[in-house]
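One chain of protein is taken out of this complex; the other chains stay put.
Take a look at chain A:
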Amino acid sequence: MRPFTYERARSPAEAAAAAARSQGAKFIAGGTNLLDLMKLEIEAPPHLIDVNGLALDTIEATPDGGLRIGALVRNTDLAADGRVRRDYGLLSRALLAGASGQLRNKATTAGNLLQRTRCPYFYDTAQPCNKRQPGSGCGAIGGFSRQHAVVGGSEACIATHPSDMAVAMRALDATVETVKPDGATRSIPIADFHRLPGDTPHIETALAPGELIVAVTLPKPVGGVQLYRKVRDRASYAFALVSVGAIVQPDGSGRVALGGVAHKPWRIEAAEAEMPRGAKAVAAQLLAGANPTPANAFKLPLVERTLGAVLAEAKG
């Protein structure tokens, strides 16, 4: 790990301002992903701003009947919140499908959104990776790509976003609230928060340098049967090969978002019009334009079959 200076911020504005003062500084909250990457020197911030003291750790009702989730609410606490379990079951289910109990106790709502890919070529500093070192190439393309993206990738990067929680947030139409170093605040729809890799895979989100997430808000509950099905190489504590988050209404309409298939949580609203016609029709639209490798082409039928299982379970 490279040496770094360390400070504890006392307010969101102070944290954002501190980030603006120090080029390359990083916020640290749970630290479960950042410290892992710092040990491997994939991340090497010269300065860490500890935001754990910012009192952004509550979940509050919003005037329009939704929830405002503080950036520092731990994954365990978010999944266990009574309102989330009752009204946003998809979010609880997705959180509980991710990581381990120890990690969920530290990992935060904002940090979960900002997780970096677990692509093995990103993690191995002896390999080329356009995300880790722009312009160096992509080891995954033509390499071991079983875990990688089948839609939305580019010639520069076929990494996937690792988060389960983000898939639920996408299906639930969450909004990311931030503060910038100059004190300006903004709300970013989750659909616009994560980026596709294009030719700049190292730029993963819509956040500007020093911009701090302060909360994630959910609109009022939409009801329906809410399910999250994650397919992985072992029954627990593994990243998704494919995951399906779905909200299914009694009339068969609903929403679907996928994990494990793209550089961001994957949702195509137009595909949801096909839901009453079944999984095959929905999957065909979700995966239109898919460009799998020979090693991960299995994900296409796996999405359709997992979605089929979810829709069948929703029917009860």
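The rule we apply is simple: a residue touches a chain if its C-beta (ideal position, glycine included) is under 8 Å from a C-beta of that chain, and two chains touch if they have at least 3 such contacts; residues count from 1.
Everything below uses one rule, namely that contacts and distances are computed from a predicted model.
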item: Name under which UniProt lists the unshown chain, selected from "DNA ligase (ATP)", "Alpha-D-ribose 1-methylphosphonate 5-phosphate C-P lyase", "Aldehyde oxidoreductase iron-sulfur-binding subunit PaoA" or "TRAP transporter large permease protein"; value: "Aldehyde oxidoreductase iron-sulfur-binding subunit PaoA"
item: Listed residues A:85, A:186, A:280 or A:315, member touching the removed chain; value: A:85
item: Residue in contact with the excluded chain [from A:11, A:62, A:136 or A:253]; value: A:136
item: Where the unshown chain meets chain A, residue by residue; value: 1-6, 8, 23-24, 28, 31-32, 35-36, 39-41, 44-46, 48, 50, 52, 76, 79-80, 85-86, 89, 92-93, 96-97, 99-103, 105-106, 124-126, 132-133, 136, 235-237
